[in-house]
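With one protein chain removed, the remaining protein chains of the complex are shown where they sit.
Letters A, B and C name the chains as they come in the text, with residue numbers starting at 1 for each one.
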Amino acid sequence: MRLYEFEGKQLFKKFKIPVPDSRLASTPDEVFAAVTDLGGSVAVKSQVLTGGRGKAGGIKLADGANEARTVAEELFKLKIKGFPVERVLIEPKLDIKQEYYIGVTLDRANYTLVVIASGEGGVDIEETAAKHPEKIIKKQLRVDQDMFSFDAIEIAKKIGIPGDLLKNAAPIIVNLYNMFRKYDAKLVEINPLVLTSDNQLIAADARVSLDDDAVFRHSDLKEMGIEMRHEEGEMTPREQQATEWGIPYLDLDGNIGMFPGGAGFGIMGNDFIHYYGGKPANFMDSGGGPSPERIAKMLVLLDENPKVEVIFGARFGGISRCDDFAKGVIMFLKDHGLSKPMVMRMTGNMWQEGVRMFTEAKEENPELFKLVEAHGIETPIEEISKRAVELAQQAKGGK
Amino acid sequence: MRLYEFEGKQLFKKFKIPVPDSRLASTPDEVFAAVTDLGGSVAVKSQVLTGGRGKAGGIKLADGANEARTVAEELFKLKIKGFPVERVLIEPKLDIKQEYYIGVTLDRANYTLVVIASGEGGVDIEETAAKHPEKIIKKQLRVDQDMFSFDAIEIAKKIGIPGDLLKNAAPIIVNLYNMFRKYDAKLVEINPLVLTSDNQLIAADARVSLDDDAVFRHSDLKEMGIEMRHEEGEMTPREQQATEWGIPYLDLDGNIGMFPGGAGFGIMGNDFIHYYGGKPANFMDSGGGPSPERIAKMLVLLDENPKVEVIFGARFGGISRCDDFAKGVIMFLKDHGLSKPMVMRMTGNMWQEGVRMFTEAKEENPELFKLVEAHGIETPIEEISKRAVELAQQAKGGK
Amino acid sequence: MAILVTKDSKVMVQGITGGAGKFHTERMIEYGTNIVGGVTPGKGNQTVCDRSVFDTVVECIENTGADVSAIFLPARFVKEAAIEAIRAGIKFLVIIPEHIPIHDMLQVRYEAVEHGTTVIGGNTAGIISPGQANLGIMPDIAFKAGRVGTVSRSGSITYYIADTLTRSGYGETTCVGLGGDPVLGSTFDEILLKFEDDPETKAIVMTGEIGGIYEEKACEVIPDMKTPVLAMIGGIFAPPGKRMGHAGAIVEGIMGTAKEKLEMLADHGAHACKTFNDIPATLKKLGV
Partner (left out) sequence: MAILVTKDSKVMVQGITGGAGKFHTERMIEYGTNIVGGVTPGKGNQTVCDRSVFDTVVECIENTGADVSAIFLPARFVKEAAIEAIRAGIKFLVIIPEHIPIHDMLQVRYEAVEHGTTVIGGNTAGIISPGQANLGIMPDIAFKAGRVGTVSRSGSITYYIADTLTRSGYGETTCVGLGGDPVLGSTFDEILLKFEDDPETKAIVMTGEIGGIYEEKACEVIPDMKTPVLAMIGGIFAPPGKRMGHAGAIVEGIMGTAKEKLEMLADHGAHACKTFNDIPATLKKLGV
C-alpha cells in the first residue's frame, strides 16, 4: 500500500522527521488560500501514487498566491502515468544547499532490512547507484535489531553530512528506520533530504510503501485519515470491476481469455499461449479455493470482454476443488450463458466429481454446453493451449 | 516510583488487561455518588503506596451507597503503615471462583525479567512461595525478548486456568509483560487475577513500580495524570525537608549526626559507630559531587535536629572535591553557626586545598571553628569514629 | 528416499480444529501421511480425525513425538505458531496460509535459521513425497513415487510438473512448494542442496517466476551440484513487475525479470525448459 507524499509526511512528523510546513489543496481556490496563508515562493506538488512526478511536470514553483492558483489549474488537469492529479501539496520553496538520499527497504534475499544513503540525493539516485556504486552507502540490519544513533552517525558521515549536523541527521535516520519497522513498511524514502542554506535538514519528499498484509495491525493509520488502498494506476473499467469483485485481473491486448486456476499457471499459461503463437487478452488469478460465485464472476469478466474470442480454462484442483469449479462454471452457463468458444481442462482435487457434474448438467441441458470443450486429466495442458490458439485463429479467420 | 492501584489499573486498561469498572473518590460524599452510579455491592479500597492494605483494614465491602459512605468515613481516618488514606477506589464486588497470581519483575542476578505465576493468588503468595515452591511458576525472559502467546498459554495452563479460558488468559500475561517492558517497570503484579463465577478473568488489584531513572522517557504518564513521586512512607518533618532539598535522608534513633560523603560510607559509617558503641541519629547520602550549598544544607539538617549531640563528618574526595566540601562547611559555619561538637575527616581529591581553606577561615574567625575537630589523611577513620562516640558519650554524660 | 518428509515423519497440524485444518487433515491422513496430532490453544483434549488436539506444540511433541508441522491458520497468527513450533524443536515446518506480513516472515526465518528448522511457505500448497506423505493442500492425483525432485513457487505449476513427470514415467521423489509470498521460509538453493543429498533423486525440476528473488540464489549452488537441474521460469511474456522505488531497484538490482532469471540459471548450468513437455525430453537427453 503506497502512501501519498502528504500521508508519508504525516508519518514523518509523527516520527519527528522534519518536514516543510505544508498545506493540502484540491482546488485552485484552496491553493490560493493556502499560499496566502504560507506566503512567499512555494512549490505546488501533485499528489499521485507514482514516481517520476517531477519529470512529468507534476511539480511547479510559484511566486505568491495568484501564480500558485494558475499553476495549480494546470496541475489539476494533468494525468501522471495514468494517475489524475486530484490534490496538490503546497510547501514553501526550500533554499537548497545540498540534497541527500536516505531510504530503508527490504533485502528479501538476505532476509534483512537495508538502510541506503547517498550524498547525491534527488531524482537520479538509481543512476548514481548504477554508475557510482561507491557513492551509495548500505547498512543491513535485522528486523528485530534496533538501529542506534552511532550507526546513523556513521552513515551520515559517510554521505558527507557536515560534522555539526551529524547530531541532527542521526535521529532522522534512526526514526526513519523505526518508522519502517513500526508500520510494517516495504519502503520508506526521503529523496531528497535537503540541507538548506540556513543549515536545516528537512525531508523534502516522502515515499512510503507499507505491507498490505500487515495493515490490519495499524488501525491508527485510519485514524490519521490514511485509508487502505490498492496500488494500481489507472484501471480499465473491466479491471475496476474485477477489483471490486476482489479478483486480481489485468487487461492485455490479445484475444484469448485466460481463465486459469492459481496465479502460478496464470503467469505461465500466458507464456504457453505465446509459445504456440497466440496472445492472451488478460491475466487473472482465481485466488486460493475460489467459490462457485467467484468462478462465475471470472467468466463474466471474459465473456463480456469483446476482445476475448476464445476462453482458455485450466483448473488443477489443489485447495480449489474441481467440484466447486464445475459448480461455478455451470452457474455461469445457466445464469449468464456463454457467447464464445471455451476450451478447458480440469484435474486434481475432486476432478472426477467435477467431470460428473458437467456430464449431468450437459445431459440436462445440452444447449448450455454447445461452445464448451471440456477435458480431463487425459489431455496434456499443452494440447489445450494449442487448441485455444487454434480456436482463436479460427475466430479471427471467421471475421 | 510506585503507582497507586488506580493508576496501575489505568495502565492495565491501556494494555487491554481487564479491570473492574471503578470510581475514584476522595470524600465520603464522592463515595456515595460513585456507589449510586455503580449500584449494588461494592468494595471500597484505600489508595496507599504500600502493601498489606487488606490486612490493615484498608479494604471494606459495602452494600449500597449509604453503607459505602459510612465505611469510607472510617477509611479516610485511617493511616496504613504511616500512609494516610486520601483517596479510595470503588469497584463492584467480584463474585470470585478462583484467584491467581501473575507478576513480572527483574531477576537482577541473572540479568533477566521473570514472569511469576501461581494458581494460588491473594495475599499469601509469598508464603506459598516459601512453603510450596512447586506452586510457583517462573519464566525467565531477556528484556529484548518478546513474550509469545504460546509462552503465556504454557504458564496459564500450569497454574490451572481452565482450558476454555487459556485464550483469554494469554493476552493478559503477554500484555502485562509488554507493559513491564514498555514502561521500564521494576515490578508489575496482578494479585489476585480473579476468575469470576461467570468465567471472566479480571485484574482485581494492580501493583506497579517503575524505574525512577527511566521515567524521563515516559512523558505520557504525566498526560495520564501519573506524576513522578518518591516512594517514601510517612516522613518526619526533617525527612520531608531533606526530600525537598533532594538529599536522601532518614532519621534514626541515636544521637550521632552522620555527615558522610557518599552512600557507601554512609551505610558503613553507621556500622562503625555501632561497633564502637554509639548510635547514629540518621542516614544521609551527599550524592555525587555535592555543591557547597548542598553540603551546608546537610549540616543544617543535623544541627537543627535536637536529638543530634555530635556530628560525625567524613569526606573522601572522589568526584566530590574536598575544596567544595570545605567551602560548604565554611558557608554553613558562617551563615548558620554550629551548635554542637563536630569531628570530621577530609581526604582524597583536593583535600589539601580543603584543609588550607579551613585553616584560613579559622585564622580569620577562630570563634566559628571552636566546636570543630577537623582531621586530614593522617588520622584513620576508625579513630574519628571512636572520637565521635566518645564525644556523644560525653554529651550524654554532660546532660 | 525423499527429502524433508517421509512415511516415518510424525506430522502435527497447527490449527487442526479450523475448517481448512480439519478438511486437509482428513485428506492427508487418507493419503497415508503419518499425522500424529494437532494443536489449537484452548482446545486441548478435543479430537480431530481420531487425533488428539493439544494446547501447545510442546505438549503435542511430548505426547506424540511429532517432528514435522503444517500450519493451517489465518495469516496473522502464523508468526507465533511458526516460532512456537521452531522453538519447540520441530525440524520441518510447512506454512500453508498466504498473505503473511513480511516483517513476520523475516522473524520466522531468523528463528528457523537459529534452531536449524527448515520452513517452506507461506502461501505454499505444501510438499508431497509420493507414496509416503502429503503435507498441505496438494491433490494426490498428479503424483507418483519416482526419481525426480521438484521445487516450485507455485502450487498449480507443481501439479503440472508432477503430472508431466508421472505421465512420462519418471515419477517424483519429493515435490516441494516453496511458496508464493514475497518473503519465504526457504530459498531455491537450500532445497536444491537437500535434493542433492538424496541418492534417489536423479534430477531436479525447479520452477520460478517473475518477481521472485530466490531463483537467483539457485545459481550459487547449481554449478557445484552433481544432480542435474532443469529450470522453468513463468512470466517470460509478462510485462515487467513493479519495483519497490529507488531503494528496491538498488537492493534487488535486475532481479525479477523472468527472461534474465532463465538465462542466468542456464549460464550457471541449469537446463532451461519452456513448456512442461520439454521436461521429459530434457530428462531423456540427460539419460535420467
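We take it that contacts are C-beta pairs under 8 Å (C-beta built on N, C-alpha and C of every residue); 3 or more make two chains touch, one makes a residue touch a chain.
Computed from a predicted structure; not experimentally measured.
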Contact list for the unshown chain, restricted to visible chains: A, B
Of B:33, B:56, B:78 or B:106, the one touching the omitted chain in the full complex: B:106
Which of B:83, B:148 or B:272 contacts the chain that the document leaves out: B:272
Residue of B:26, B:209, B:243 or B:393 touching the missing chain in the full complex: B:209
Sites on chain B contacted by the missing partner chain, in the whole complex: 51, 101, 103-109, 111-114, 116, 125-126, 129, 136, 138, 142-144, 181, 184, 186-187, 189, 191, 207, 209, 211-214, 216-217, 231, 260-265, 267-268, 270-272, 274-275, 283, 288, 316-319, 347-349, 351, 377, 380-382
Residues in chain A touching the chain absent from view: 148-150, 153-154, 157, 163-167, 170
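Criterion: only the chains that are shown with their structure count from here on.
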Dominant chain pairing [most C-beta pairs in contact]: A-C
Whole-Å gap separating chain A and chain C, where each centre is the average of the chain's CA atoms: 26
